[in-house]
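Report on the following structure.
For this depiction, one protein chain was excluded, whereas all remaining protein chains were kept in their positions.
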């Protein structure tokens, strides 16, 4: 899962942290959590779509 | 040639498929074919330019 | 240092050469030199920040 | 089989990055059906494009000889 | 130790690319304090985000079992 975590961190950092401040504020933390859930939704969807295609 | 095919697929998908639909329509297929030809033109040109420079 | 040089070349080429001409003109050469210094400043700063965080 | 599994996972990561960038603008509280359709179509069409390119490339090699 | 050092360097390159793109617009004659602050915060927050995601992922695995 290492690569998933690395990519997710990069993508969600780019989406949620437009101006990095001195700490992660509340709205940034919420955004990261949502982004993470959506990234895994997408990952599962991609995985299912690709699997059913190559069978 | 695997890497060439991978990169070509990525670059041409980005250029030609702005909104992925339920199938590749005719104009998208034509765009992909043209993009592929141009990508190989570019590749050959880059290859010649680089070769003549390092000789 | 190979990877540093490769990344620096890419990033500074993108920042300084908007339209590649028949040679590197004077202002492009100055821009590259400045960009290189700043890239190494950034690299050192990132390196210090990361080191102090993981200690 | 191990190698195939690794290749499969590498593909998923590649597709996911590409289709995430294409289909997800602002991540919301739930994945909406439009994003879902976009991602499914994105993966399907990317596979179509890869196959189209690979087949056409094979034909070119047969007709015109080697590239370099 | 060699492997750890290589990993450390790979991380620096990754952070540097990300924070360079976020913080440096046009490289000037000196690094200004605003860019310096931006880079420091960028690295710190990126580490925060990675930790947040890794911990939350570990919790999800414990609660909900395996992914996919």
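For clarity, chains are labelled A, B, C, D and E in written order, and residue numbers in each chain start from 1.
By definition in this document, a contact is a pair of C-beta atoms (placed from the backbone, for glycine too) under 8 Å apart; a residue touches a chain by one contact, two chains touch by 3 or more.
Predicted model, so just to flag it, every value in this text is computed and none were measured.
Looking at the complex as a whole, the chain kept out of the display touches B, C. Contact between chain C and the absent chain runs through residues 1, 5, 8-10, 12-14, 16-17, 19-24, 29, 32-33, 36, 40, 43-44, 47.
As for the chain not pictured, it touches chain B at residues 3-4, 7, 11-12, 15, 31, 34-35, 37-39, 41-43, 45-47, 49-50, 53.
By definition in this document, only the chains that are shown with their structure count from here on.
The chains other than chain A, kept where they are, group by touching as follows: B, D | C, E.
Farthest from chain B, judged by the mean position of CA atoms in each chain, is E. Averaged Cα coordinates give chain C a centre that lies 32 Å from the centre of chain D. Put simply, the C-alpha centre of chain D and that of chain E have 27 angstrom between them.
Averaging Cα coordinates per chain places chain A and chain E 14 Å apart. Counting partners per residue, chain D has 44 as the residues that reach two or more other chains. Shown for chain A are the residues in touch with two or more other chains, namely 12, 43, 47. If you sketch which chains touch which, the chains link end to end in a single open path, with no loop closing it. This structure has the following touching chain pairs: A-D, A-E, B-D, C-E.
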